[in-house]
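Mind looking over this structure? Questions follow.
All protein chains but one are shown in place.
Right, chain A next:
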Amino acid sequence: MKYLIMIWHNPKSREIWESFSDAERAEGWRAYAELDESLAASGEMVISEALADPSQGRRVPAAEGQSLATDGPFPETKEQLAGFFLVDCESFERAMEIAARVPEAGLGLVEVRPILAMNGPDM
């Protein structure tokens, strides 16, 4: 099964990150690199990427009067997607175990969501 591990950031977490010393930031990067390596080695990694800052994103404009967005344009929402891992692993429990190793997990900013399979059972 594939799972998307999403890492969310918010102004508070950004503040914490910015207040880190160089050594502390290096520690964070090391944790990410180690996670990447161990997932590649275990054959569970599909892909992992970090996203550019939300200020660099662009939204496709809605047709006149058709916008259904409820929470304003993305850059104003509080929680922003900062990066993700797509893993292919044995169970939801295993995906949660992997997600817990993302440094932001300690701040409650990591979410795991199953990917819909392209397989359908007999009806």
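The working rule: contacts are C-beta pairs under 8 Å (C-beta built on N, C-alpha and C of every residue); 3 or more make two chains touch, one makes a residue touch a chain; residues count from 1.
We take it that contacts and distances are computed from a predicted model.
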Suppose you had to identify the omitted chain by its UniProt name; would it be "Carrier domain-containing protein", "Formate dehydrogenase major subunit", "ABC transporter permease" or "Sigma factor-like helix-turn-helix DNA-binding protein"? "Sigma factor-like helix-turn-helix DNA-binding protein"
For a quick check of understanding: of A:Pro61, A:Gly106 or A:Pro121, which residue touches the chain that isn't displayed? A:Pro121
Please identify, in ascending order, the residues of chain A that touch the omitted chain? 1, 40-47, 88, 90, 114, 116-123
